[in-house]
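Only one structure is covered here, and it is reproduced in the block below.
For this view, one protein chain was removed and the others were kept in their places.
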């Protein structure tokens, strides 16, 4: 798609410094952008690259405009403005209405006439697919599933029985929504399965990454509120509730029944325990262990940055020796036991 | 399904305090249960909710019965008794015998007449599917696979060539059993692949979570004994052996050739090294690093709970400084090197 800088300035409500008739058709990085590309400067650490850019236009804050060697679109939030421009230049392909002849749709499922159902998709009994939704190839939709308007299941998405997905949500390949939670009861050295009779409710504008898994509730539902963004290979346990606009990076696991507030940002590879309450606006840095509730907004951590292995082994040995001897001296059986 | 409290008491061998003719048809939590629902009290920390419950009946220990405002089923192990009741109220749908016309079953595969093979499943040469087994939609079964009676592959399960699955095991969507182990040999700065010629043997009553991966053995088999329960997004390396009734929570990885005993409980997001021996009845708390063998039953940990990021950064800096200076003072090149 081709658009002029003047059009961009008008659509996005930005000040343009440069030729309004100049056309752009793509995006690029500050370093690699081609002459018809849009790029952006969102962090001052990338400022050095600004002087060298050959992009058509750079989206940036006013304070950097004087340093920009090409046209500039002035924005208070350059990353967000860039996101809007890129969405304009690279629109998601619209649904091509119709059900592929190889798809298997239950007789009593309701697929909106404007929805697209791809090759070899399977849609179960009584499920509904809303207007403009796209069900990609090889998706498996169980029974009684509700898929709202303009949802996009890219490919090979599994939605188990009874799952609901809100409008415009985007689910990436391999994710599984509504598999059984890990509910087992010990009895005489073996395990009994506890039936998982809840389901999963996903709000509007949610994104779920590739091969991420979201378990159905044991009793009651697992819930992702509007605007939740989950990266790849995340595990969400049964009956977890995640508040609106919370984002979680890849490889993090959230154990069952934990409630996470709104607008939280959780880094990758975190381990979040079960039955916790994490309030709104909590940031957790990557590789942290969250073993108790967080009642106060703020930034939390527990990962230890690496050292050379030789140094690290000594540090760990020293740490263990210190902690051991101190504990012995003090008869240190304090509150932590 | 509807059942009376009297029937439940008889079937489960529990004392009932309440009206034996009262009917129940569902389950709920102490807080949310509807008037025809069964709920349970398994941990005393949920005791406060007991007084408010509107459930038809609560499964609980005798010591809490006096506090129960509704009917009570007295059980020594309320969670297990609840599991049995929920299984009664929400039975797994029985197999609907037959092969879906869109499934592709090799001419020399043997599918029991009472088994169900779902839409678009693929079953390879010489594989066998036992009585009452359910092969869900989009499952891919390789050659020479053996699936015992009443196994349930929910959907989109991959069983590679030669895998065996014991009776009544339950495999969730996206899990992959029998993919190649990570076997490579370094040679002149590059890697040679080591063929993985073993397979995977899964016992009876095993559960495997969504998107969990279990590698085939390099030489000899990877083995999950009867009653093993694996959550989602777990990685089991080649030639691992897991003893009967061991349960592992999500996001944990077990490296190759490690042997884990019976009745172990391993938390989520643990990293378990290769070639280790972990004895029976070991509990490992979540986010632990298991880098050497565990010869003694017990509870083991290595995760550090989080702090506010500001505090945490100081702690880490202080820890590293202490460990460094102590090491220098003592010429601390002791056994840890």
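Labels A and B are assigned to the chains in the order they are written; within every chain, residues are numbered from 1.
In this section, a contact is a pair of C-beta atoms (placed from the backbone, for glycine too) under 8 Å apart; a residue touches a chain by one contact, two chains touch by 3 or more.
Owing to the predicted nature of the structure, the values given are computational and were not obtained by experimental measurement.
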item: Which of A:209, A:256 or A:273 contacts the chain that the document leaves out; value: A:209
item: Hidden partner chain, touching residue among A:20, A:69 or A:119; value: A:119
item: Sole contact to the chain not displayed, among A:11, A:47 or A:313; value: A:313
item: Contacts of chain B with the absent chain, listed as residue ranges; value: 104, 120, 122, 138, 140, 142, 156, 158, 160, 174, 176, 179-180, 182-187, 189-195, 197, 211, 213, 215, 219-220, 233, 235, 237, 251, 253, 255, 269, 271, 273, 283-285, 288-292, 298-302, 304-305, 307, 310-311, 313-319, 322
item: Chain A residues touching the omitted chain (full complex); value: 26-29, 32, 77, 79-80, 82-84, 86-87, 89-90, 102, 119-120, 136-138, 154-156, 170, 172-174, 205, 207, 209-211, 227, 229, 231-233, 244-245, 247, 249-251, 263, 268-269, 286-287, 303-310, 312-313, 316, 319-320, 322-324, 326-327, 332-337
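We adopt the following convention: only the chains that are shown with their structure count from here on.
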item: Approximate Å spacing (C-alpha centroids) for the pair chain A, chain B; value: 25
